[in-house]
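Only one protein chain is missing from this complex, and each of the others stays in its spot.
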């Protein structure tokens, strides 16, 4: 019986393995193999895995190019990417769209509504809400990006090493991450940051990295363990490849997808966390300009001047939303199971 | 099963000590443990030194930790900034926060699961897209913004609720704060349930159930839901600890005198014993909740039971 050798045991009918017709049909088996297709070059043993698909019309497609093809057509991804690009732009050069000085305030105008040239009105100190909202992007984006980079590097390196080498290191790391998970984040922030007097974003970034890395290390560990069990990794090992080579060349490219997805979503939540800490008075502190500070400052007179709260809150929500949706879209694109 | 529980219990021990030690360290780095003990003023040097000796604060940190933990296990959590024993603060604060958490969990269970099931069964339809977008918005708007807005709308503008919750904080007064506390988790529960339902809906055993000629309702409730809720229950269980710890923001907005409020006061006044004491209990709650989740998991999924 000429059974195609790549056929998984319980593949549903109608699924010609490897033709990539996953759309809408629950072809779990053929989809699972799609994840195993390696994004890196054809020279390593990893390259041979991707050739599972039969049919002359089937060109080898990698997980990443498949995902990119999906993303380009996904309006959610395009919109959130656009918002994020805009945010980064105004974080770098806020004066492009808000030439005013966010610290220049006129108490006489405190809590005033919008007027020409000041579309968002004034806050409780008589500062221009529009200018402050635009300038507030810098703090949020800086915290989000730096904290995510720190968390991603620390977390994935520790997690990957633990997952790869296993044994004692793995157990120790698992227990340490358990410990960090047991501490409520906002609480930890209150305790640690309440003594900090610095006006910069770095204590907040440092704190987020300190409490955030276990989450990513767990993800990285899991995906490294999964990748480690793949046949081509075993094959590379049998061929005598060194640990470093296996880890960097064969495992990392396959394990990195979940890390990127979780990190993107985490970036959004870190921005929210910074605002929350600033709201509680332990994040950034005036005269820094940050959405969290402004929301916090506006909350006592929310009754009289809701606009002073709503604009920075809206900006914050859109920023967080953009990153979460971006992460979501990337995950959906990389996880063929949910297509 | 017995061995499974024993193993989980053993694993809890290092986590408990690790987490409390971490907090102990953080608090001691943070500030002056005797601050506030001399009333509003700062203590003079002689009194300070005496107080430090009295509380054993001149000893190395690890000894202080050991002494503290020893006391904790005899039920002595030390003294709060106002001279009250910390346990007394706890006995008024925890019931309030527990009520708040219960309200939040009920919201997660009822609304989250219902929305998740509905959207999971109708993936790609307008209901699904709408709810999904809604969950994203809820997740994106930080809790304190949601709280402030709801307080503004329901409490101030429409006056449906009192903007600030009285100290006794009964269940009905905690409905809106509970919803605020639950909001982000609620959205996660919805999404998790949806994904789980959508994945399991195409599972072989669901197809078998349909092929057996079971009514649709029975297929969904008895076959699909039971399997799909396993990860959801896990999430909600682990969320209990996070909710109690995260209640700090909600309690601040609605002026609820619960755990978060006491902790916030403790931190403001740099009172080590209050902070460490409350956090220790919160860590315990987190660990016990996780243990219960593991046990529940074994009940729900027989494949775990005999592992």
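We just call them A and B in the order they show up, numbering each chain from 1.
Definition applied: a residue touches a chain if its C-beta (ideal position, glycine included) is under 8 Å from a C-beta of that chain, and two chains touch if they have at least 3 such contacts.
As a convention for this text, contacts and distances are computed from a predicted model.
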| item | value |
| --- | --- |
| Among "3-oxoacyl-ACP reductase", "Probable glycine dehydrogenase (decarboxylating) subunit 1", "ABC transporter ATP-binding protein" or "YibE/F family protein", UniProt-listed name of the chain not shown | "ABC transporter ATP-binding protein" |
| Touching the absent chain when the full complex is considered, from B:8, B:122 or B:207 | B:207 |
| Touching residues on chain B - with respect to the absent chain | 202-205, 207-215, 218, 222-223, 226-227, 230, 300-303, 306 |
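The rule we apply is simple: only the chains that are shown with their structure count from here on.
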| item | value |
| --- | --- |
| Whole-Å gap between the CA centroids of chain A and chain B | 24 |
| Chain B contact footprint on chain A (complex, rising order) | 10, 26, 28, 175-176, 178-180, 182-188, 190-192, 194-195, 268, 272, 275-276, 279-280, 295, 299, 302-303, 306, 309, 313, 316-318, 320-321, 324-325, 328, 337-338 |
| Sites on chain B touched by chain A in the complex | 11, 14-16, 18-19, 22-23, 26-27, 29-31, 136-137, 139-145, 148-149, 151-152, 156, 195, 198-199, 202, 204, 241-242, 244-246, 248-249, 252, 263-264, 267-268, 270, 275, 279, 282-283, 286-287 |
